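A single protein chain has been removed from this complex, and every other one stays in its place.
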Amino acid sequence: MTDSIELRPISFHPDVLARIAPDLSMQRHLSLGLRPSLRSFEEFRNVEISDGGLSFASKSDIDRKGNNILGSNVLKCGKTMVVTSITGGIVEENISGSYVDDESAESSNGADRLSRFGQIYPVVEVERGRVGAPTDEEMTLSQRLHDCVLHSGLIPKKALDVAVGIRSTDSEGSSSILYPDEEESALSSGLKSRRKWTYVLYAKIQVFSRDGPLFEICWNSLIYALKTTQLPRAFVDERTADLKIPVSMRGRSATIRETFDIICDASKFQPLRLNEENVAFASNFAIIDIDPEAELPKDGDEMQVDQGSSVLLADIQGEAEEASVFSTISVISSESGRLKHFKVVGGSSNASIENLKKSLNLARLRASDLSAKASNGAR
Amino acid sequence: MVLSVTEKSYLHESLASVPPARPDGRKANQFRPIEVFTDFLPASNGSSKVVASDGTECLVSVKCKVVDHAVEEDLVVVDVDIAGHRDDSGLVQGIASTLSKVLSTQLDRSCLRLTKKYSFKLYIDVLVLSSFSHPLTLISFAVYSALNSTQLPKLISSDDDLEVAELPTFHDYDFVKLDVSVPLLFTLAICGKNVLVDPASNESDVANNGLLVTWSNGKVTAPIKTLGLNEDYVSGVSPQSLQDSIKMIEQVAPEVLQALGGI
Amino acid sequence: MNITDRRRILGPSNAKPLIFEKPESSEQEVQQPQEKSNVENESMYIKNGLVSNANGSSYLELKNGELSEQCTILLTSVYGPRPSRGAFSSKASLSVQFKEVTIEKIPSGELKEICNFLSNIFSAVINLERYPKSGIDIFLSLVQNPTTSDEGNLQPIIAACVNGITLALADAGIEIFDTVSAGTYKRNVVAFSKNGTEVVGLWKDKEDDTENNILNVIESCKESYLKNRKVIIEYLIRSRDADI
């Protein structure tokens, strides 16, 4: 029907077309069985990781005055690079009077379930050449990472409790630090002071050359960083353990101020214990319809006209793909296939059950590959 | 003052010629007259106001507070506010950071020490009401005269209070004058081969580069940095003109000190 | 902890940073950093073009001394020439931003000072007339900072920034009048152009009274400047010929 009017479409160089009409260029690639990033439909990008020599473990000495990185990871996936650094803090919780040791009070309902897991406070920064407040993408990424770490039960609350040691300095000034769990001496019973400290974990995630959706890459980098995290042992000075120093002030009531605070031991570190079975890795997929009208005129088989089949793409990359895809799947699954997080945004494509099953299977394969990378990953 | 392109190139030629012909007829190492008033803010321990001949006005107030010097690291806090510039602009934050670093390193902490545990912490607030040329020199003059006229309350309680914890108590109206050697910061403009002291606003619009030199207890000291005075006439300078500027400061600074010292 | 920032998850407000006990034993005070004027064992690793969404970028690893973690890692990315809002200007406007990626050790006031210093250097070097009504933005991301926070000498970082920006601008294809590089000597950084005959930047922030004549300082900085510049030029030419 088209050749009755002499129509010669203006043709552009592929790169120019990708810039002018990304969705048309996407469809043209799909009709050739390709993707703009020249990967096959279900092929993931390769991931390289290293701890980047950033964390204090690789440094000869702790930075006494400043802050220290407790765990770090540098992840390169295709062109995108993610630098994650984990730092720590200590927060003191005054245990309410009737608090009893919480192992015995095992409670099952949801709210309490969450109270058994620790959390991490991530700040994501994507470098796009702009200055100013965090963009929506950075805020949603941080919030989603925080929620997923909490709900996937990755960090047991116990791992963040501080086993407080006591530093006793005997007469000639040499100090020795006794930790309750190291020697089951009588000391540990005496220590049951009313105060309890827990570690707080902060993660700073910096992304360079953003080239597609970032949640999965940031999640994987955060997991690798957490696996390398080391927490310092902490102790309190003996003579100030329970001493309260009255401060005399003229005309005001004497305030009781406990001047001691918790000090970290620069020589003793213990790795952060994670629930190994809850360690999971993320991958993303997209479902996109083939638009028959936009296909390149196939020379050979004219008959095989498929009307609007949809295809599953793995690991979205590039502006063309991101602009023309409306239904995405985000999966966090462990290598044994346990699902931690599954999010499908429907969009216009028919996200059929087969596609979902295929994506779950691919996610499990990807997770096992990534966790294998972790075990022999560069220390 | 907005100059047209031709005016700027004319001014640049005249400043770059040897000897430099400055629009207001000053010699290369001559300062513009300034008026300095001190100790006119009753609520602060020390204050000064400097008015330059081109209308730039700068107010400095110094307040002190007793603080435990084991806990507080830096005993001098500087806050700069320049009318017409945003607080997070490069100029304001740069000046504030330069000033606080210079003062915290050059002021020796012993003259702020009160007792074994406590010492004075100085809060220096700088307010530049209207700034035409680069305000740093004027601010440093104002800070110098403010600190030299600061009166600190006189301690009457005992000064070794390590064993018995006792807060320092002060005399009701007697004061002690703070005597401390305060550094001075000078900005110079470099045009071609010439070095000009105290550049006016039109001169700093056409300067090739600027230089910040610090003068403290008798000699040129640490922070010496090149400084951007404008955006469009910036170019490299020869090492020789850097040396000339240092020599000029060594020659000019004593006279400035002597002039400021008179207050 | 800045708890008022609703846009970032900042954790509990009463958290205190980890404090490590001061080495109260007679462990010697941080030994004066040994004179790093021995220029030979300063090695520099350069890789351009890593950040894909920037016009030009350079990755720089500066190792002085053999210990591996002593190295400064800096990633510079240049965005530009980009449309600039506001009034028409026949020249491009330049802005420099500095950010510490892992931990913040340098106070923010000093960061601003470094940005002012660098933008003053490069507005003398970039051919701004060539890009009317546009802006050139330079972003420096310091990944690893070898100096411990109390020492606070910024010299290796500033020198790395100058070299990094020059490489990033060359990678972006933005016209620069000269390959600017910087040399350090004790606590001074001097950035040269035109093969060392002109100084475009001088930074001396701590008094080392051994050297008070500025000319000797400039001469000794020129030595490491020439070395750095040769390394940069070799990289630029070699990477150009390599991928043709």
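As written, the chains take the letters A, B and C, and residue 1 is the first residue of each chain.
One rule holds for everything that comes next: a contact is a pair of C-beta atoms (placed from the backbone, for glycine too) under 8 Å apart; a residue touches a chain by one contact, two chains touch by 3 or more.
The definition used in the following text is that contacts and distances are computed from a predicted model.
Participant: One chain is missing here; what is its name in UniProt, given the choices "Mediator of RNA polymerase II transcription subunit 17", "LAQU0S05e05710g1_1", "Exosome component 7" or "Ribonuclease P/MRP protein subunit POP5"?
Facilitator: Its record in UniProt gives the absent chain the protein name "LAQU0S05e05710g1_1".
Participant: Could you tell me which shown chains are touched by the chain that is not displayed?
Facilitator: Counted over the whole complex, the chain not pictured touches A, C.
Participant: Out of C:Gly11, C:Gly80 or C:Gly164, which is the one that touches the chain we can't see?
Facilitator: C:Gly80
Participant: At which residues does chain A meet the chain that is not included here?
Facilitator: These residues of chain A touch the chain that is not shown: 1-2, 5, 7-13, 15-16, 19-21, 24, 128-130, 293-294, 319.
Participant: Considering the entire assembly, which residues of chain C contact the chain that has been omitted?
Facilitator: Against the missing chain, chain C presents residues 53, 55, 79-89, 127, 130-134, 166, 169-170, 172-179, 193-195, 197, 233, 236-237, 240-241, 243-244.
Just so we're on the same page, only the chains that are shown with their structure count from here on.
Participant: Measuring from CA centroids, which chain ends up nearest the centre of the complete protein set?
Facilitator: So the chain sitting closest to the middle is C.
Participant: Quick one: point me to the chain whose Cα centre is farthest from that of chain A.
Facilitator: So the farthest one, by centre of C-alpha atoms, is B.
Participant: What's the distance between the Cα centroids of chain A and chain B, rounded to whole Å?
Facilitator: Here the centre of chain B sits 48 Å away from the centre of chain A.
Participant: Just curious, how far off is chain C from chain B if you go by their C-alpha centres, in Å?
Facilitator: Each chain's C-alpha centroid was found; their separation is 27 Å.
Participant: Enumerate the residues of chain C that touch no fewer than two other chains.
Facilitator: Within chain C, no residue contacts more than one other chain.
Participant: Counting only residues that touch at least 2 other chains, which ones in chain B make the list?
Facilitator: none
Participant: Using the touch rule from the top, collect the residues of chain C that touch chain A in their complex.
Facilitator: 7-12, 14-23, 50-54, 67-69, 75, 77, 79, 82, 97, 101-105, 137, 139, 141, 143-144, 148-150
Participant: Mind pulling up the chain A residues that touch chain C in the complex?
Facilitator: Contacts found on chain A: 52-54, 58-60, 62-69, 72, 79, 81, 83, 85, 87-92, 121-123, 127-129, 131, 133-134, 139, 142-143, 146, 200, 202, 204, 206, 208-211, 232, 234, 261-266.
Participant: Can you list the chain C residues touching chain B in their complex?
Facilitator: Contact set of chain C toward chain B: 91, 93-94, 107-110, 112-113, 115-117, 119-121, 123-124, 128, 187, 192-194, 197-207, 212-215, 218.
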